[in-house]
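Left out: one protein chain. Kept in place: all the others.
Chain IDs A and B follow the sequence of writing; residue 1 opens each chain.
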Amino acid sequence: MKKITKPAELEELRKIIIDRRDPDKPSVAVCCGTGCLASGALEVVSSFEKILKEKNIDADLDTRITGCHGFCEQGPLMVIKPGNIFYCKVNQHDVEEIVEKTIMRGEIIERLLYVNPVTGEKIVREDEIPFYKKQYRLIFAYNGKLVPTEIDDYIELGGYSALRKVLEGISPAQVVAEVKASGLRGRGGGGFPTGIKWESCYNATDSPKYLICNADEGDPGCFQDGYLLEGNPHSVIEGMVIGAYAVGSKQGYIYVRNEYPLAIKNFGIAVEQARAYGLLGENIMGSGLSFDIRINKGGGAFVCGESSALIASIEGNVGEPRDKHTHATERGLWNKPTVLNNVKTWANIPIILNNGAEWFSRIGTETSKGTMIFSLTGKVNNTGLVEVPMGISLRDLVIDIGGGVPQGKKIKAVQTGGPSGGCIPEHLLDLPVDYEKLTEAGSMMGSGGMIVLDESSCMVDVAKYFLAFTQDESCGSCFSCREGITRMLEITDHITRGQSSLAELDLLQELAEVVKDASMCGLGQTCGNPVLSTIRYFEDEYRAHILEKKCPAGVCRELISFRIDQELCNGCRACLKKCPEEAIQGEKKESHNILQDLCTKCGICLETCKYDAVIKE
Amino acid sequence: MVNFTLNGLEVSVEKGTTLLEAADFYGIEIPTLCHDKGLSPYGACRLCLVEIGTPGRSRLVSSCTYQAREGLNVRTHSERVIKARKLLIEMYVALCPSSKVIQCLASKYHVTKVRFSPKHEDCILCGLCVRMCDEQMQAKAISFVNRGGRRLVSTPFAKKSEDCRLCGACIYICPACQTRCQGPQEENILCNACLNLEPPCLEKFEDVMCYMDPCVACELNTDKKPNK
Partner (left out) sequence: MGLRTNPKACYRSYMKVDLTKIDQIINQIIDKYKDDEDVPYISILQDINDEYRYLPEEALYRVSQKMEVSMSHLYSLATFYKCFSLVPKGEHEIQVCMGTACHVRGASRILEKVTRDLQVKPGKTSENGKFSLETVNCVGACAQGPLVVFDGKYVGKLTLNKIEKMLGGNHEKDNKTS
């Protein structure tokens, strides 16, 4: 590869890449994002390779391994060209048929098409699927279209042109002003205006200056940052190089979560390739700008997503947050001016510079600009990554894009913001996605986790879950957070066991408020939110646990029981054989019984019985 | 010099002075458990909380780590501070009822009930011993181990440390080690033998009226304080 020595050469390179490629060549793009890998995408790819070799047509077809397409629920999935045919839930045994019919003869295999669950209609093209229709894909526009390990793919699609534009004659101050004018706010949770952060670092007189990309993504049930890195790493690199130019930094760091091996690998490859083209490293595009990125693997600690803890961790210390009385933009990493931004924040930068701040600020609401990516998970039909303009209502997001709740159950709440956020009840689903509106409702934007809860989710259990999480994941240095969470967990545990009182519920609320007030870092200051928001909207559920000793959702073990319906049971013995506690009794072909003393309420019998005779109460 | 307001008083201190030091200088007592003048501030016990900012847009910070800033409005005994402080002390008593230091704080701040089950731990993880060993003794024999709810202070691998100088400084500084005084009653979770008077003014105002220690329960200057 030849290094690019002046910005204009990028266009020449792009032209060469485009000319070299045949747009009409058949190709199959198989999603190999982590989600699809988990459902068997790798097996699909290898049987593709095998069959194409066997048939000796491997030269006529491009097998492209792409990042996540977003619709992970339907994985493994692929898009076949020509025709943009979208197949989902493919497994390795389908491959031979796909090659023979679709690729060689252009026939469509109906069985593999996506079926609209509402209308029953089969859909051929990816963009016609309702899941994608209400989305607005800016940052994820190329995820799934390009091969993340090929820098040429990114350049072909217009990559690095924002950097070229900047280096060709926009001054650093102008870049900062542009980012500021765009109204972009941090996508890592807090929503701090990115332009203001950059400006303060730009103005800092100390040097060297550092950039950090926060890819620690500790929120459990959240994967958009990882998928962006594994699916389109160059967009983040380009954003960081532009940032380096703007604030005057030579060294950047990315702190990636250790649980994301693919993201670490793909980002590493991307960094190498960018260096080889002279888009990273010394004298970028011959402009005199030098900037490089080092990859730090996270240590597996949620609190290290917090900026000062992350900095401590890069410096080789335990990830204990420090009191932030001076901003990182003045004294951050190694006590030098530092800009720390989330993965998605960085990926927004090239888009803003390509299209202009004015264009960008037209997307979204008054205070929240641009798009937001959510990991839509939990009790929802279309699990996956969705990118929507700010301001869209939660209802549109969950019902129209997410396809509602499976098995016809009723939606109860939407949890956003992870352990720092709260639950927004069904009756508030018309709220728009907007930093301020979500905070007012007792939750927060967070970094993009969105978990749908249905009537079979217990809200006390949800609060307890997050407390158990933060108890484990807080650094434990401040008393209010460490001991406060432990005590809140103790109380929620009492509640879920039916051993609590209304006085204890008041204490729980008081604790949650004080812990929020008294703790040092963002983790402690927000860990009360899951408790407070569930008490605020679902107090009746708490009361049912406390007063009636009932878990309305049937989740809390101590408050439920299993029994066998004597009418429905035909004595097939299936449950009796499976019960680990030998708690089921009964003669063959006669109805069975559960011995309540022995039953540990594991639920295996319920899952085993084919005749719906086991009843949970 | 930095000028700011401390409990309504115009004060000025040298740049770099923490709020705790400033309050100390002006004779206002703020309780602490993890602070020592010879050691670096750590901000772990959260007892030294003070409220900064104008009412309505204020927040709590630990005064031992927060440096005074020009124009800051600091309140050391506001209702919000006292509420948080009392609940923290309540949790401290439940965690470590055998500590005299903690029992004294409970009496002083009028903590008369403990709603948590007692744990009888012998460490509150204030980190004084760790800093003492590192900063003063330069031995680095002990450190924090684990994180979150499982955190503790230990030597590496919980083995007898050969870095330790057996100087005993860690024991000397530990607030949890001093056993409580034997009160007149039989030992229960709260001693309260020298119970102080809670400032009654907090019932009416969102700040205390004077910073007398102990409180003499006066109600002077009532027109100057923000009503509830």
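Going forward, a residue touches a chain if its C-beta (ideal position, glycine included) is under 8 Å from a C-beta of that chain, and two chains touch if they have at least 3 such contacts.
No experiment lies behind these values; they were computed from the predicted model shown.
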Residue of B:T5, B:S98 or B:S143 in touch with the missing chain, whole complex considered: B:S143
Absent-chain contact - pick from A:P220, A:G248, A:G356 or A:G498: A:P220
Residue of A:T383, A:S447 or A:T534 touching the missing chain in the full complex: A:T383
Interface residues of chain A (partner: the chain not displayed): 34-35, 37-39, 72-73, 75, 218-223, 226-227, 258-260, 296-302, 313, 315-319, 334, 375, 377-379, 383-384, 415, 418, 449, 451, 453, 457, 462, 465-466, 469, 473, 475, 578, 580, 602-604, 607-608
Touch list for chain B against the chain that is not drawn: 137-147, 154-157, 161-163
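By definition in this document, only the chains that are shown with their structure count from here on.
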Interface residues, chain A side, partner chain B - complex: 301, 303, 318, 323, 325, 470-480, 482-487, 490, 503-504, 507, 510-511, 514, 517-520
Footprint of chain A on chain B - complex, ascending: 33, 42-46, 49, 59-62, 65-67, 80, 83-84, 87-88, 91-92, 95, 115-117, 124-127, 144, 146-151
